[in-house]
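Just one protein chain is left out here, and the rest sit where they should.
Presenting subunit A:
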Amino acid sequence: MARLMIEVDGLRVRFGKVDAVRSVSLSVEKGSSFGLVGESGSGKSTVLRVLAGLNPNWSGHLHIAGEEQKPQRAKDFFRRVQMVFQDPYGSLHPHQTIDRTLSEPLVVHGFDGIDTRVRKALEEVSLPAAARFRYPHQLSGGQRQRVAIARALISEPEVLLLDEPTSALDVSVQAEVLNLLSDLRSARSLTYVMVGHNLAVVTHLCSRIAVMQSGEIVETVSAEDLRVGNLTHPHTTDLHTFGVELEELMQTGNSPTGRPGQIASRKN
């Protein structure tokens, strides 16, 4: 089995005349988690959608689990690679019960023992059994995101693609979902690729992090380097400074730049 789960080389995506992603290369080891951060429009979600097979207009080389992937993917690919979207309010079918949402991938991929699998999937994401025959609007945001995670996991994938999985959730619910994701990764030796803009959240879950800006990866660092601020690119340094300042304020009540409300100005 290949050591590298995902290998991307010279990925390029164009929307009309716009280069959304220009020559992005990255590799993710099996069983590890990789973070992509950057501002809106930097192309991080576009990279994720190419990996997921949701965007066929790209060029470059892509290997997943050692197999070369073309824009058109095999059916089994969509079982092995799953995605969790940002907004659990928009990503679950409002007219389908949780039971139907979870059964559908099982039917599509020809699994047996659907009833047991749905029950176990709900258990695994700590949802009450009663949630099974509810509709999405009857669940809270955190519960909905758990359903989205259960749906992604139910087809026994190897790779989970996470597009800002907690940014639509309350801070108090975010911790629960992040803990769930890190438990599941070690229990099932999954490979994660996570997109986000909150450095603390991405660093919590990922061991390596790439920073994107205008369609390019400007820096790839380890979580440790990022924590201590061992960074070279100004954009990453900015993000880091702001994050650390807010934390400093919470712990001591003092902002390192003096009075609260005064953030060190950005260097451009």
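Heads up, the rule we're going with is that a contact is a pair of C-beta atoms (placed from the backbone, for glycine too) under 8 Å apart; a residue touches a chain by one contact, two chains touch by 3 or more; residues count from 1.
Note that in this section contacts and distances are computed from a predicted model.
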| item | value |
| --- | --- |
| Omitted chain, identified by the protein name its UniProt record gives, among "Carrier domain-containing protein", "Dihydroorotate dehydrogenase(Electron transfer subunit)", "AMP-dependent synthetase and ligase" or "Peptide/nickel transport system ATP-binding protein" | "Peptide/nickel transport system ATP-binding protein" |
| From A:Arg12, A:Arg119, A:His197 or A:His233, residue that would touch the chain that is not displayed | A:His197 |
| Residue among A:Arg79, A:Arg132 or A:His240 touching the omitted chain | A:His240 |
| Residue among A:Asp19, A:Glu104, A:Glu158 or A:Glu176 touching the omitted chain | A:Glu176 |
| Residues in subunit A touching the chain absent from view | 39-41, 141, 170-176, 178-179, 182, 197-201, 203-204, 223, 226-227, 235, 238-240, 242-247, 249-255, 260-261, 263, 266 |
